[in-house]
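The chains shown are only part of the set, and none of them has been moved.
In this document, chain identifiers A and B correspond to the written order of the chains, with residue numbering beginning at 1 in each.
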Amino acid sequence: MSSVEDRLKELNLELPSAPAAVGFYVPVLKTGNLVITSGQLPFIGKELAFKGKLGKEIHDREGQNAARIATLNALAHIKSCIGDLNDITQVVRLEGYVQSADGFNDQALVLNAASELLVDLFGESGKHTRIAVGVSELPLDSPVEIGLWVEV
Amino acid sequence: MSSVEDRLKELNLELPSAPAAVGFYVPVLKTGNLVITSGQLPFIGKELAFKGKLGKEIHDREGQNAARIATLNALAHIKSCIGDLNDITQVVRLEGYVQSADGFNDQALVLNAASELLVDLFGESGKHTRIAVGVSELPLDSPVEIGLWVEV
């Protein structure tokens, strides 16, 4: 596999500049061989790319785009922590929270966009474990929040 | 303590065949000394054994059965990863999400069925830390989702 950043270019994607953490916490840190991010929202610059609940204000495809953007933000933070995304030996865990209207049960479909992106970028070592839950409310009315745990 | 699989037999339980992961992720992986599962639903074969929200369509006892089934599915995946459940030195973490109707606050009661099963199977080393939260929606209208972290 070509390097992760080459693969991003092939997919016409680029890492954003790592968004600043809001609050008394950090966006990413390393403990042992694990690098862990805070929950990422689909920020583009200082604005959320999408707002609202899946199954109500937000359709599946927008939710999937939001999941991709949040995942790229997580990867940007991980790069800022470890320097080179090629040092990731395994994507360990994706924590996916989907802001869901009553009766919306397609959280897996929304989060598949994030999971597929990780496999596109990292190949077999991009295959991760996943938690997929629907929650009633997320910070700033974000449709998704995504945390990543990777092994380096 | 007898072996974990003997204990399963004594409890008239058996490990299911490990259900296939749906999507671009894996049901289980190992990082360092930790083995981590994806969030498990109460599948029996290809069907959810239960659907609906606790406090509305689903009663406590059904929720507890769902929690046990999801936990057995998690253990089946862990066995497929490490080969022998006796290699587990500590159950580290149970992540328990309970699909809850408005006003349902007995998430602990539902998840106790999963926690009790782990202690029945693993004794003292089955005593884990736990997150117990009620969420508005889960994938496929599942009443529970359970993730396990174990140390080997």
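As a working rule, a contact is a pair of C-beta atoms (placed from the backbone, for glycine too) under 8 Å apart; a residue touches a chain by one contact, two chains touch by 3 or more.
Just so it is clear, the model here is predicted, and its values are computed rather than measured.
Within the whole complex of this structure, the shared sequence is present as 3 copies, and 2 of these are drawn in position.
As a convention for this text, only the chains that are shown with their structure count from here on.
Centre-to-centre separation of chain A and chain B, using mean CA positions: 25 Å. Touching chain B in their complex are the following residues of chain A: 32-34, 90, 92-94, 100, 102-108, 111-112, 115-116, 118-119, 127-136, 151. By the touch criterion given at the top, residues 22-29, 31-32, 36-39, 95, 97, 135-141, 145, 147 of chain B touch chain A in their complex.
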